[in-house]
Structures are given as C-alpha cells and as structure tokens.
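Step one of this worksheet: look at the structure below.
Every protein chain except one is present and positioned as in the full complex.
By written order: A, B and C. Residues from 1 in each chain.
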Amino acid sequence: MMDAAVRYVLMIVVALLMPGLINKVKALWGGRQGASILQPIYDICRLFHKSQVISETTSPIFRVAPSINLVASLCAGLVVPVAGKESLIYFNGDFVFFAYILALGRFFTVLGALDTGSSFEGMGASREVTFSALIEPAFFIIMGAMAMLTGYTSFSQIFSLIPGLLQNIKINDAGVSIAELIRLWAHSELLVAAVCGNIVFLIMILVEASRLPVDDPTTHLELTMIHEVMVLDNSGIDLAFIQWASALKIGMLGTLIVALILPAALYMWSAVMLYLFLMLLVAITIGSIESVMARLRMTHVPQFVLGASSIALIVLAILLLGHKQ
Amino acid sequence: MCSLYVGVLMLMIGGILSLIFEKSEKMAGLFSIVFGAFAAFFIFSFIKIPLMTDKTITDILNMSMPIGIVRIEVDGLSAFFIMLIIVLAFIAMLYSHGYFLHFYNKGMSCGKHFFFFNILIVSMILVVSVRNAIAFLILWEIMSISSFFVMSFHHNAEDMREVAIKYIIAMHVGAFFLIVAFLIAGIEGGTFDFEGIERVMKAGGVLAQVVFFLFFIGFAFKIGLIPFHTWLPYAYPAAPGGTAALMAGVMKAVGVYCLLRIVGLSGRPEVWSGYVILAISVGSAVFGILTAISHNDVKKVLSFSSVENAGIIGIAIAAGMLGLAYDLPEMAFFGFAGALFHVLNHAIFKGLLFFGINSVYTQVYTTDMDKLGGVIKKMPMTAYLFLVGSLAIVGLPPFNGFISKFLIYNSFFIITSQKAAGLLMGVSVLTLAMLALTGALALAAFTKTFGTVFLGEPRNNKIVFKSESNAWMTFPMLVLSLMCLFIGLCPHGVTIMLRGPLKSMGVPYYEHNLETATMVSGVFLIFIFMLALVLFIKFLVLKNKKIQKAATWGCGYGAVSNKMQYTGASFSEPLTRLSKPVLSMDNNIKKPNGLFPVKALSYSVKAGDLIERLFIDKLWHAFRWLLDRFSWIQSGYTGHYLLYILLTIVAMAIAAMWRLGL
Amino acid sequence: MLLNDVAVVIFGASLTYILGTSRLGAYVKILSVQGVLLFFSAISHAETLGFFHSVFIAFETLIVKATIIPLFIFFIIKDLGINREVEAYIDNFISVIVAILIVIGSFTVAAIMKNVGQDSNIDVLTMGVSISAVIIGLFIMISRKKLITHVMGYLVLENGIFLLSLALATDVPIIVEMGVLLDVFIGLFLMGIFINRIQSTFDSADISELTRLTD
Partner (left out) sequence: MMGIEFILIVIPALFAGYSFFFRYFRTDRIVLVVCAVIHLTLTMLLSQKTVPTEGVMFGIDSLSFVFLLILSVLFLATAVYSIDFIRQMHESGHYNVLYVPALLLFLAAMTGVIVSRNLGLIWVFIEATTLASATLIYHYKTKESLEAVWKYLFICSIGIALAFIAVILMLEASRSIKGIGLNVDMLIKNANSLSPLWLTIAFVFALIGYGTKMGLAPMHTWLPDAHSQAPSPASALFSGALLNCAFLAILRYYQIIVNTDMGQFARTLFLVLGLFSIFLSSVYVYRIVNYKRKLAYSSIEHVGILATGIGLGGFAIYAAMLHAICHSLAKHLMFLNAGNIFHAYKTINIKNIHGAYRSLPSTAWLIMIGTIALLGFPPFGTFISKFLILEQMIVNGRWVTMVVFILLVTVISYGLLKAAIQMAFLSEKDAEGHTVEKEHMTTLLPQWFFLGLLLCLGLYIPQWLNNLLYNAAALLLGKGGV
C-alpha cells in the first residue's frame, strides 16, 4: 500500500515534468536552447500566488470547474499502475472508471468554458467534446481486446500480464531469421496488441492533452485551438489547476504506454529507473512528433482521431483470429 | 395482497376526488397527493416482502366472460417495478401540483389531469402484477390511453394535435403486436394465463421465436427502441409537469418489465435473438444520442436521450439473454442486474431532468436553447439540481448513472475469464466501444444542454425570468438529486433489491460480483474527499486576495452582445457534420440578394428524426398513396353505384356457380 | 303454353327495343305493353292459380302495370316539361349490342341452371328473358341520364322479377305478391314525388345534378 502510494506520487511528479520535457525536446529540434524543464512547475507555482479575474457573466460553476478537473485527473491516476506494480486501487473494470472520471473533468471544463458566454470558448468546448467522443471507442476497443486476451479486466492485472507474456516468447538472441520473425509476429498476437495499443495511447495523449497535430498549445489564434481556447478566461490558481491537470493527463497516459512495455517482476529500483527512462522516451517521442508534424486542418482531425479506432480494430481482429486457433 | 388493493383503491379515490373538485383547482392536486401518500404507504408495506425475500404473493380473481380468471401475482420482479412506479409517481404528483399552480384559471382542467394521472399509475401498477393476457392487454391500453389524456393537458399548444395523433397511433400499432403475440401464445399454450406463454416459449421452435419477437416489438414501442421510437420525441416534450417524467421514466420501465417478464418465461433464449436485440439496442443508443445532439429544444434532447437510454437498457437485456444463451451465468447476471438498475436510475435522473426543464418552462414558456441562457442566475436551485441530473445521465462519477452503466460494462467483460465463443468476444468488445461512444456523446449532448440553457447570458432579450420555482417543484427535484447521489455512493441500497427480481426471472444471483460496484463507490468517496480538500486549499490560497470582476475577454473586440454567444446548434455542429448520414437536418439559407441587400443573410438549422423521415413517413405515404388510388369509388354518380351492384351480382353469381360445380 | 312463349318472346324483343329507342314516349309505351304481356304470361299459368289470385294478378298487371304506372309517368313528364329525348351516356347502337349480349348471357345462365338443378320445372325461355329484364333494367339505370329513365329502368327490373316468379312457376303466396306491389308503389310514388322536388329545386331532373355528395 505504502509502496503504491509512493509510486502514485512519483507519477504525479513525473507528470509535472512532462510538459517541460516535451518543450525542451521541441526546442532542441528547433535548434534553440529552450526553457528549463522545470518551467511549467515554476508557472504553476507562480499562478498559485496570483489573484484572480473573473468574468461577470460567470456562475459558481466556472469557479469550481478547474478544481473538479484537477481532482478528476488525480483520481484517475489512482488506478494507473506505475512502474510495473499494481496501482493504488484496482478493481475489475477500473479502466471504465478511468475513462469516466476523466470525462467528469472534461464535463466541467466544457461547462466552465460555456459559462463565460464567449463564443471562442464555446468553440473550443464544442471541439473538445467532439474529439474526445471520437477517441473514446478506440480506448475501449483496445482495453476490451486486451482484457479478452489476458482474461483480466483491470489496468494493473492486464498490464502486469502482457509484458510477462511477451517475455515468454522465446527469441534467439543471436540471429532471428526474417521468416522466424514473421512467424513470431503472426503468432504472438500480444506483441502486435502491445504495439497497436501503444500507438492508440499515443494518439490519445495527443488528443486528450491537446498536442500537435490535433491542437497547438502554443499559438493563441483562437480559431485553431481546442483546449487552450476553453480556458481563456481562467486565471490565478484556477489556471494552475488546469495546467496541472493537463500535465497529469500526459503523465498518466504516458505511464500507461510505459506499463505496456515495461516487463513485470523487476526489482523495485530497476523498475522505477526503467520507468523514468521510458517516460523520457515518451516525452521525446511526443516532442519529436510535434516538431516534425504540422497541425492538421480542423476538418482532418476527425480522420486522424478515428485512425486510432481503426488501429484498435486491428487488435480486435487479431484477438478473434487468435481465438480461432 | 389486500394492502395492494387498498393502495390501488386509494389512488382511484384520489383521482375521483380530484375529478369532483375540479372546479377548485388547488384542491384537486392536494386530494391526489394525500391519497397518493396513503397509497404509497400501503403499497410499500405490501411489496417489501416479495422484494426482499423470494416469496411470491398470488391471488386469483374470477372475473366474468371477457377476462376470465385473473391471476395477480407479485414476485420480486413485479415488486421492484411497483416500487419504482409508486416512488416516481408520488414524486411526480408533488411536482405536478407545483407545476399546475402556474396554470390555474387558464382553461386547463387540472382535476381531469389528476384523474387520468392516477388511472395511469393504477394501470401501471396492475400491468406489472397481472398474469392474464386479456387483463394485461386491457390494462396496457388503459395505460396508453390515460397517458394520452394526461399528456394532452396543454391541448392549446401549437403542434399538439400532431403529437397526440402520433402518440396514440403508435401505441395502437404497438398494442396490435402484443395482441397478436398474446393470442398466438394463448391459443398454442391453451390458456390466456401467462402459463400459456411459458409453455409456448419453453417448447421452442419457430413459433416461440415469432411470439418472442412480436412481444419484443410490441414492448419496444413503449420502451422506445428504434425504429419504434418515433412517437417518443413528440410525446415527451408535449407532456406537462410531472407527466413527462412519468412517461419517460416509469412507462418505459413498465415496457422493460414486460420484456424482462417474457425473457423470464422463455427459459433459455436463442443466441441469434440475443444478437438481434443487441443490434437494435446499440443502434438505438447511438442513433438516439446523435439525434439528441442535433436538436436544439431541450425537451427534444431529453426525449432522444430517452431513446439512447432505452438502447442502453436494451443492450443490458441483450447481454443477459446472450449470457443465458451461451451458459455464462455471470454475464446474464450482470446484464439483467444492469438493466434493472439502469431502469431505476433512468427513471430517477430523467424525471429530475424533465422536472428541471419544466420548471424553466413555467417561467419563460420556452425550452428553445437558442433563446435561453443564464438561467442559473435566476433559478439557481433548479440549475444545480438539473446539473446533478445531467451528470447522472451521462454516467459520470459519483452519481448513480455510473453504477448501472458500470454493471452493464461488466456484463461484457466478465466473460474474459471464461471460455466464450469468439463471436461473442468480438461483439462484446465492439459493444463496449459503442457504449463508450454513447457515453462520450451523451457528454456532448448534456454539456450542450446545460451550458446553453443555464450558463452564459440569455440569447434572446425578450426572455424575462421571474423567479425560482415554488417549493412544490424544487422539493421533488431535490429528492431525486439526493437519490442520484445516494445510489452513486451507496449502490448496496439498490443491489440488495435486485436479488428478488433476478431470482424470479430464474437468473442466478452473484452477491460477490457486486462488490466491484461497492468498490467504485468507495473511490467516489475518495473523490469527494479530495475535491473538498482541493477546494479548501483554493479557499485558503484565495482568502487574502482580491478577486476582480470583469467582462468576459472578447479577444480585443469591445461590442460583445449576448447574441454572439455560442448557440446549441453551433456547439453541436462538428458532431452533426460528422454524423450527417444518420441525422435529418434541414438547413435553411436565405442568401442576401442584389447589390445592396436589404435583408441580411439568414441561416437556420432544423433537426428532425431520420428514422421517422425515412421509415415511418415513407411507409405512411406509400400506404396513403395506395388507398388514394381507390378514391374514385364514391364518385357521386348513381349510375356508377348501380354498376358496382351489378358487378357484384355477376361476380358472386359466377363464384356461386363455380362453387356448385358448374 | 304457346301464349306464354309468345308473350315472353315479345317481352324479350321489347327489352332490346327499349335500349334502341331514344324517345321517352316509346319507353312509356313499352312499359304499358310489358304490363299486358305479363298479364298474358300469367294467365297461361292460370290453372295453378285460384280465383282470388287470378283476380289479383289481373289487377296487378293490367290495371297497375299496364295503365296506372305509364299514365303516372306520362303525367310526370308532361307536368315537369321534361325533354322527350332520352339522354344516354352510351350510344343507342352500342346499347343494343349490349342488350343482345345480355340476352345471350342470360339464356346461357338459364340453360346452365336447368341443367344443373335438374329441375324440369324451369322454363328456360321465361327464365332467360326475366334475367335479361333484370339486368337490362339495371343497365338502363346505369347508362341513362334522366331521373325519369332511372325510374323506368327500375320498373323494367320489377317486371323482370315478376316474370322470374312466373318462370319458376311457383305458387307464390299472396303476401309476396302484395309485397311486390308495395315495392312498386313505394318506389314509384316516392320517386315521383322526389323527381318533382328535384325538378323544382335544381331546375333540372338530370342525374348529373345529383353529384354533390361525393368524397
């Protein structure tokens, strides 16, 4: 229990570092020095000390929305297994809870945006609900398929099992012939599932945390934004909560990606070290994607998001084929 | 059994007294409420035994010719639904009274309304208790007809005529399916008691399948599954006060009861019938919520969300049937438990939402999102309670909607640990995805609703709010909201009531499997605790700081007007554009013409119902066209008339000769 | 039986003629002639009839059918100043052809019935003519425009029925005989009254006026 709590805190800390890391990677790709990795944490701290400006149009909903969003993200983190061990809380079907508690946060963010009466924020809210609705089936297909594959239905159990099963596949360390490799790929549906799952989670990060190519967190051109435009009117501690929650989302989904490939049954410290390393890799990947890709046209975003669903469907197909054998 | 009869009698007396004291309108409602309270007391004292234990209470009534011997039986399943009916009905009664305070002396008869309202309640209670086909059909139709009268209270409303006829014809058609189903079952089974149905269904074969699907279609009309839902988006918005809640929540529940009863009588269902129902239900869920998003009238949104929830309940029932068909008792258990739980929850939060929007309606006489806005400032109580309802209906923690949806999710992935057929696995995963999609779309629909109606500023300057609704209206909403929260935090209170119903359906009950639900509610407590903590921290941080008030940031643009707010239509535009193929949207664009156009461009979107447009309207038009081909018969010319007689003589003479063997 | 046969044949011929003529006066005359012919036909069955019955039939045919009715119709035509032309929807020539077809069909039916019923009592000739009369009566009503021709068609039909009862050579009870008389009286006089009313209300006794009630 204590162990799990420590890991949970670790994830929160890592999550807070993620935006900074990604920005650093982007800066390096762009040949700049970039801000400090800790810059987002500084920002949050600074916002804690600031006062607030609140629109006259708003109601108390606007004021509690960021808090609820943050708490929802924190609660969602409770069921995420960090560094190869069970999460703080786990139960059958906790991934449903994960999705719905994040949705709660989103619900209030959207309401907060609509509460201002600003058409820009309404626009952002509208896009937010659209894209999150499109990504949801992908997440459930991938989780459902993995649950079917492993026979378990909670994050902790699924993710502890998949890497374990992967290890059971015997690979000759020296020379793997191409034919052998194809055979492996064809028969080790779990491997494919893991890879596809990771791609889906990556797309989820891009959507949920509003990164390129879905959204651009750096511009403030309202017509192209999703998430940032919703929080135009937030300030002070509320904005801090929002940024924190956003970082947490990246952190949690990154942790899930890592959990898929992190071998279970490692020693505590090596697991944590490997976890940190892999998280860094995730940050680099996201940063690189953001650097090399342009922002998609708003009308093309749905195709991109639905791509996740089709990838998830591949996993499902593999599951069904594997089942036949 | 006696106290059930007394309860029913009380309701009848209340109704009749309302009718008698029709003139003094306030008394009418009060009579109903007082006797409703008595009735609720008696009925509660009656149902607690069958609900909490496995005991079944049976009574045989010997009626005369048309009905015959009627078995009245209250088992766990019936008791569960009686409880649901009486609780919601009583709350709706309270609300209706408050609602009608706004409509006194406007030429509407509240007394008659309460009379039919009570008849509706009585018929629903009896429908779930009788075990005789003829009595069932009679009660079923009394339910439809009384709800028709209750619904048409606002008979001066614009399109009420259209609505009324659509509703009653849909009910009529649905009833015919049931009549035929009951007749076949009765004739083949040898008795019009439900035993006959059981006999036919358990015998299996094509006949059992036909009967089952006739029943399914008949009940689907009431439940509101596609493509039989078309009456529903008209009827619910038209219904006054508490009636919409009663129709959307409770009458739908009665339909679900009937379906569950038939499933319970059928023994082991066929696999494919489970899949068919699953397909229809998934279709209803996704179609319902997509259409809900496309609409801009709150009541329409709520109605289509009812179609969605009907779909979710249908998915749960289908899961239960598949569980039975594949011998996966846990799946069956979660499916049926989820269905029962969700029916209850849906009745609660849909009632709450309809109450909320009707409260708004009593103040401003519109439910159009494009006119409303900022209601939260004038009607804070209503707004917050509506928010609870919205959260619950989307299935967000920590409210009751999540728990029942969670059980339904569970029914699909509980099979992971068991050896299930590949097809079932694949379908389960896809169903999970569709459920998730439905949930996410529901989020869009209800953020749109709540956001545009209650938040921001009014979009039309003509809208003038008076005040918060009276206590008769807010109190029932408060009760329902507390129910939402209570069930969310303590699902055990409901799950113990599921034992009886499931037992009486012949579905095994796995107590330990419900522990997950309890677990989830534990996490909810953590959530609430953390939220309190965070808010407290925020309070501490902001304690000594001055909070500035300013106008919403207009991106540098100064002359911001209320009309520039995002409207419902624009909010849902990205989703409606994506789901265009399944929606029926009429875009009206009036382009400015001439070099110096006098009129500005106007653009409006009117949402409809694709299934109604494609399926029902076309069918009806085709049929009408066919009938119109014969409209020359009554030509007015006597000669023609005589010709018909001559031709009939010739035809019959030929027939007679042919028959005589010439 | 020769008398009967001759009378019936002439009756049949009159049916064809009535469809061929275009004068109202001829219609009335034929109705009168048909009454006389019916009398002869009935008399030929006299051996089966009692005295009272014979007197009744003589009254019915000679007085009512051959005299009163034609006079009454003639009176109506004159009184209302109805155009002497029979206006028809169907051309006279075609009407005659139809009449011939009807007669052929009726005889076929009568012959078949005799065959099948194995009933030697059936007189094919009378039966055939009577069926023709019924159908031609209906045909007159269907194809002619004037209300008064409708009434006359109805009378032809009644004559056909009378002939039918003779053809079956049954001892028709007196009550039925009285019934048919009642039928004729009610039909004729009520219709006469209403034709009068229609003429005064619509300024025309044409059937095409009476097409307001339609759906």
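We adopt the following convention: a residue touches a chain if its C-beta (ideal position, glycine included) is under 8 Å from a C-beta of that chain, and two chains touch if they have at least 3 such contacts.
In this text the structure is predicted, and so the values were computed from the model without any measurement.
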| item | value |
| --- | --- |
| Chains in view that touch the one left out, judged over the entire complex | B, C |
| Touch with the omitted chain, as defined above, among B:Ile49, B:Leu101 or B:Ala157 | B:Ala157 |
| Hidden-chain contact residue, picked from the options B:Thr191, B:Gln209, B:Ser584 or B:Thr638 | B:Thr638 |
| Residues of chain B (touch criterion as defined above) contacting the omitted chain | 63-67, 107, 109, 112, 134, 137-142, 144-145, 149, 152, 155-158, 160-161, 164-165, 168-169, 172-173, 176, 179-180, 183-184, 186-187, 623-624, 627-628, 630-631, 633-634, 638, 640-642, 644-645, 647-649, 652-653, 655-656, 659-660 |
| Missing-chain contacts mapped onto chain C | 113, 116-117, 119, 121, 134, 138, 141, 147, 150, 154, 157-158, 161, 164-165, 168, 170, 172-173, 175-176, 179-180, 182-183, 186-187, 190-191, 194, 197-198, 201-202, 209-213, 215 |
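In the analysis below, only the chains that are shown with their structure count from here on.
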| item | value |
| --- | --- |
| Category of the chain touch graph - line, ring, star, complete, other | line |
| Most centrally placed chain, judged by C-alpha centres | B |
| Far-end chain from chain B, centres as C-alpha averages | C |
| Pair of chains ranked first by number of touching C-beta pairs | A-B |
| Computed distance of Cα centres, chain B from chain A, in Å | 36 |
| Chain centre separation (chain A, chain C; CA means) in Å | 98 |
| Distance from chain C to chain B - Cα centre to Cα centre, in angstrom | 69 |
| For chain B, residues contacting two or more additional chains | none |
| Junction residues of chain C, two or more chains touched | none |
| Sites on chain B touched by chain C in the complex | 631, 634-640, 642-643, 645-646, 653, 657, 660-662 |
| Residue ranges of chain A in contact with chain B within the complex | 48, 50-59, 61, 64, 67-68, 70-72, 74-75, 78-79, 89, 91-93, 96-97, 99-101, 103-104, 106-107, 110-111, 113-123, 125-127, 129-130, 132-134, 136-141, 143-145, 147-148, 150-153, 222, 232-233, 236-238, 241, 302, 309, 312, 316, 319-320, 323-324 |
| Chain A-facing residues of chain B, complex | 373-374, 376-377, 380, 383, 387, 391, 394-397, 402, 405-406, 409-410, 412-414, 416-417, 422, 425-426, 428-430, 432-437, 439-441, 443-444, 446-448, 450-452, 454-457, 516, 519-520, 523, 526-527, 530-531, 534-535, 538, 541-542, 545-555, 560, 562, 564-566, 570-575, 578 |
